[in-house]
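Only one protein chain is missing from this complex, and each of the others stays in its spot.
And now, chain A:
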Amino acid sequence: MNGAQDLGGQMGFGPIELEDNEPNFHAAWEERAFALTLAMGATGSWTIDTSRFARESLPPADYLSSSYYEIWTKGLEKLLLDKELVTAEELKQGKALGPAKPVARVLTAETVAPVLAKGGPADREQEQPARFRVGDRVRTKRMHPETHTRLPRYARDAEGVIEVIHGVHVFPDSNAHGKGEQPTWLYSVAFKGTDIWGEDSDPKLTLRIDLWEPYLDIA
């Protein structure tokens, strides 16, 4: 969706704020918000793509004025409500008012290390041949779905070259919305800066963007 998260090429945000010896967390609540999000993710109640969509579909003014872990917290609350794991009244009161819904698993201290070490690979069996070969010139689609997509706005309707074929990966556009993984070929596509930003672009800028087959046509 064309939400506030799709930041590539937007202007006016000012200088980058650097911090020497930056800590991972700037407050105790950030630690808890981080860990709550990971622990709830581990229950298997939603996919990583669904959780990204929950965050990016926050109203733009809210997204842009929230700190990172505020966005995570608000995204988590949305997911809990969407999946009916909690009610709005329970969130408001901060206590359970009814029975829990069953979840696939509950992360324990002992299982943290093995669960993190395993991760969640996104590659899947290859069931059909790749449509493109390395060196093919492709054009990204002009599209504006209101749903989740990983084709950034700045890279739509642009010409590039297939540089690497990563393999078959879970397709976020379907997986974010409960429509299954629909695994499809994922490519690294090379773009010239001038083909994205026009003649004002730094002539020595090139970009590499990981794009799924449905985003691409032969140029």
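Operating definition for what follows: a contact is a pair of C-beta atoms (placed from the backbone, for glycine too) under 8 Å apart; a residue touches a chain by one contact, two chains touch by 3 or more; residues count from 1.
Note that contacts and distances are computed from a predicted model.
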Chain excluded from display, named as in UniProt, from "Branched-chain amino acid ABC transporter permease", "nitrile hydratase", "Heme lyase CcmF/NrfE family subunit" or "LemA family protein": "nitrile hydratase"
Omitted-chain contact residue, chosen from A:E70, A:D136, A:E159 or A:D195: A:E70
Hidden partner chain, touching residue among A:L58, A:A176 or A:I209: A:I209
Of A:V138, A:I162 or A:L186, the one touching the omitted chain in the full complex: A:L186
Touch residues of chain A, complete complex, unshown partner: 5-11, 13-19, 22, 24-29, 31-36, 38-40, 43, 48, 52, 55-56, 64, 68, 70, 73, 76-77, 80, 85-86, 90-91, 93-96, 100, 103, 106-109, 111-113, 115-123, 150-152, 154-155, 166, 169-170, 172, 186, 188, 196-197, 201-202, 204-212
